[in-house]
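Let me give you the structure first, and then I'll get to my questions.
Only one protein chain is missing from this complex, and each of the others stays in its spot.
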Amino acid sequence: MNACCMKAVVIPHVRGAWTVSQVAIPEPKHDEVLIKLHASGICYSDVHLTQGSLPGKFPQILGHEPAGEIVAVGAAVTSRTVGDRVGLAWNQRSCGRCEWCLGGRPRFCLHGISTGIEVAGSHAEYMSAPADATMLIPDALSYEQAAPIFCAGYTVWGGLQYADPKPHERVAVVGIGGLGHLAVQYAKAAGFETIAVTHSPDKRALATQLGADAVVESGAELAALGGADIILGTGNSHQAMVDAIAGLRPEGRLVWMGVAEDPFVVPARLFEQRGRIVASGQNGAQYLYEALDLAARGKVRVMEECFPIDQAAEAYERVATGKALFRAVLVM
Amino acid sequence: MNACCMKAVVIPHVRGAWTVSQVAIPEPKHDEVLIKLHASGICYSDVHLTQGSLPGKFPQILGHEPAGEIVAVGAAVTSRTVGDRVGLAWNQRSCGRCEWCLGGRPRFCLHGISTGIEVAGSHAEYMSAPADATMLIPDALSYEQAAPIFCAGYTVWGGLQYADPKPHERVAVVGIGGLGHLAVQYAKAAGFETIAVTHSPDKRALATQLGADAVVESGAELAALGGADIILGTGNSHQAMVDAIAGLRPEGRLVWMGVAEDPFVVPARLFEQRGRIVASGQNGAQYLYEALDLAARGKVRVMEECFPIDQAAEAYERVATGKALFRAVLVM
Amino acid sequence: MNACCMKAVVIPHVRGAWTVSQVAIPEPKHDEVLIKLHASGICYSDVHLTQGSLPGKFPQILGHEPAGEIVAVGAAVTSRTVGDRVGLAWNQRSCGRCEWCLGGRPRFCLHGISTGIEVAGSHAEYMSAPADATMLIPDALSYEQAAPIFCAGYTVWGGLQYADPKPHERVAVVGIGGLGHLAVQYAKAAGFETIAVTHSPDKRALATQLGADAVVESGAELAALGGADIILGTGNSHQAMVDAIAGLRPEGRLVWMGVAEDPFVVPARLFEQRGRIVASGQNGAQYLYEALDLAARGKVRVMEECFPIDQAAEAYERVATGKALFRAVLVM
Partner (left out) sequence: MNACCMKAVVIPHVRGAWTVSQVAIPEPKHDEVLIKLHASGICYSDVHLTQGSLPGKFPQILGHEPAGEIVAVGAAVTSRTVGDRVGLAWNQRSCGRCEWCLGGRPRFCLHGISTGIEVAGSHAEYMSAPADATMLIPDALSYEQAAPIFCAGYTVWGGLQYADPKPHERVAVVGIGGLGHLAVQYAKAAGFETIAVTHSPDKRALATQLGADAVVESGAELAALGGADIILGTGNSHQAMVDAIAGLRPEGRLVWMGVAEDPFVVPARLFEQRGRIVASGQNGAQYLYEALDLAARGKVRVMEECFPIDQAAEAYERVATGKALFRAVLVM
């Protein structure tokens, strides 16, 4: 291996194997930084992309939960410097000219560039990215802990905030997995009484350990406990979210954090409760900042399995088969 | 007919005929007023109740869009007096003891009493009702115009408000019927650019007359015009509402104003747009007050067909078969 | 003393002494309940009323923090029954006819009736009040603990809510007294990092005991700690609130909970921070419900001195001279 080469997990074509290869280290553009990655979280969307259920382009290096240190900066970069510890979220660039870009909501740009979709992602030893798209990682937070916050943590914290929660409200978390185990912790960190909703008997004790004030199996059980004002719908079953609406309190909100494959049929009960379904992705830099801060202050801890990049295929397998507890992170 | 009798439209049993009968004039209780009705709007829920698709109890006098004048007050009534022009909305009483009653949201009381459901409604010459449940009708508004505001007008104005519209946003109205023809007018009265979405060629010109800035046939056409931030879902087709989501702008809200019979399947586009489904019924006295005020100021005019109470069966027929343009009102 | 008489603290004229007298037990009106009082909190506004710095009418029985049990109900009362444990807040009745009453915001009625102002208050063995104005007291909460929640607790919890606090925000409480010692507890109960701002060295340790994460002396010190997004301005010094603005974070809100006597001069820093001054009284039944609930669940505990009603003059003296720690409550 020479100086201009690096290890990267390359997927040659849709449904191809995760293959560790030697590829060229990217050159940062004028406004970019070069990041030496130390950790890169594997998200379930990596599985969707690999399998083709989300559209990608191949060959590709996936990975949109990067954490590393800057080792070079482009000529136009003023806000980052070599040695900065950074990560970034899904959205890297946008056109800068459409209504959404001009109005400060570039996430809705139709020409956006996403990490690991239109450009190479973070399952590699290095990646380049626009300086402005990077976020500083708090000193107290390790790269391994930081990486999954850039997608999973950001998503659940942003989702909670997007539901506009009020003091004294109760939060339920549907699904105790990659997102859900963080959602319970974030909801507790924010001071809310929090109820976990899970069908898995083996996750009941875990949910309690994570801070849940109660654990139930269904929306009906949630209702019996008094219900929840906010239901954070994590996991990949719309049916589980819809079921939970049986436990939605009046004027409650179901936060829909990701598209699953089964149909999402709104029940009449949502109407009776004057409820809301709130679709929420990654909602703004402030929430990413806060999500990292809460992790740095020890209020939230990612449960994760770490794998050297050379074992990327094995790590992928754990995630794809739902065995990872709960995030898998490549370390470099 | 003697002094203690009145005409009323009595439905003897579920799926029974609307029959004008002589019944006793109700006695107002201590905290009630007796209203001599001058107008009583027929709402499509009256059809659902008659046909049994909404649960009711029979024999019953339906009607929850009353407008009339007070002719007697109970001993404990201090805020109303003989001669007051009043109407009232669906919710009359609640238990006063549950969390929702104590917390100022009696609409969610599990023991609420609704006009024309648990107690006799307004398709009659007189009705009694709690003084506190009545709303004064502005002087400038006729009884015939006021009556439909107590359900239809209140619902659409409250729904618009519940979506938290911001200046410069665009509103679309799905369905140009009993609610929709008011929704277009209310949205315009509030200053919003407003687009009507209707499949009926004969309603296109009408929608324009009502003030719509544009009329389209589908969500796709709505999208082509730039989309809407708020979609007011009136009418009895979830499919039409779901179709309209194709034209929902980022962070947009679909206001769901009533439960239809077809399944309501949330499309992935709602997620992509970070949108919301906002269920909304009658949302608070302030909005009823405002809805009446806008009508009194001539900003909104109900299109309606008036029928003497003796022709109640014919009026019902017009509503049940969708022929009424757009509200039918019994006058006494 | 015979059956129709009771002890009451009567103030004969403005600036008169608090005098325990025998007066007739009130007769509840049709829509009223008769409450046998067990506790009645003394609020600093009682001092203002006594001294004439707030307008009252005399002779009068003051007291607007009542807690007791219902012993009789008027003929029109359906939602309360003998034996109910209740209290009520300042606003009892309003005209029912103005824009504010019709629109569900009776607090702004120009003809409102307030407990202890236009009608006799709760410093007595009995009081009557409209059934609808009473709130049930949770079983787990004693009368002595409940009483001060009906004004002091309600005010601080409603004020916090009215500031629309977001998860991860920081709260500061200016003034550690009758309101402030509750504000610290309520802010912590809601999950916020909370900083007490007090000039009194002897209150520093206490504020920490109440749950404050930090205690500072001034807005400058608050700023040095990173500032606060929400400043709850309790106490009777506008100057202290204005000083605290030095520690207001961007887009922060100063909640103004009561009018003091010194001028309230807005500093330019409020503008630079794009901040807000939020005036807040008692903001809605939901917040009173929640404030009682949090106390019943042991999250908040009123620090109070209890006095038999016969020692009302002494209790008043403690409050008027600022010696009471922190609420004085008459018990009957």
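Every chain is named by a letter (A, B and C) in the order it is written, and numbering of its residues begins at 1.
One rule holds in what follows: a contact is a pair of C-beta atoms (placed from the backbone, for glycine too) under 8 Å apart; a residue touches a chain by one contact, two chains touch by 3 or more.
The structure displayed is predicted, hence computed values, not measured ones.
Summary of contacts with the chain left out: across A:P12, A:G103, A:G226 or A:G322, the touching residue is A:G103. Contact with the chain not shown here comes from a single listed residue; of C:V33, C:A187, C:A240 or C:V278, that residue is C:V278.
Of the candidate positions C:W100, C:Y126 or C:F192, contact with the unshown chain belongs to C:W100. Among B:Q161, B:Q185 or B:S280, the one in contact with the hidden chain is B:Q161.
For chain C, the residues in touch with the chain missing from this view are 100, 105, 107-108, 162, 238, 250-251, 256, 258-259, 263-266, 268, 270-271, 273-281, 283.
Touching residues on chain A toward the chain that is not drawn are 29-31, 74-76, 78-80, 95-97, 99, 101-105, 131-132, 135-136, 284-286, 289-290. Within the entire complex, the positions of chain B that touch the omitted partner chain are 160-161, 165-168, 189-192, 290, 293-294.
By our rule, only the chains that are shown with their structure count from here on.
Averaged Cα coordinates give chain B a centre that lies 39 Å from the centre of chain C.
Residue numbers of chain A whose C-beta contacts span two or more other chains: none are found.
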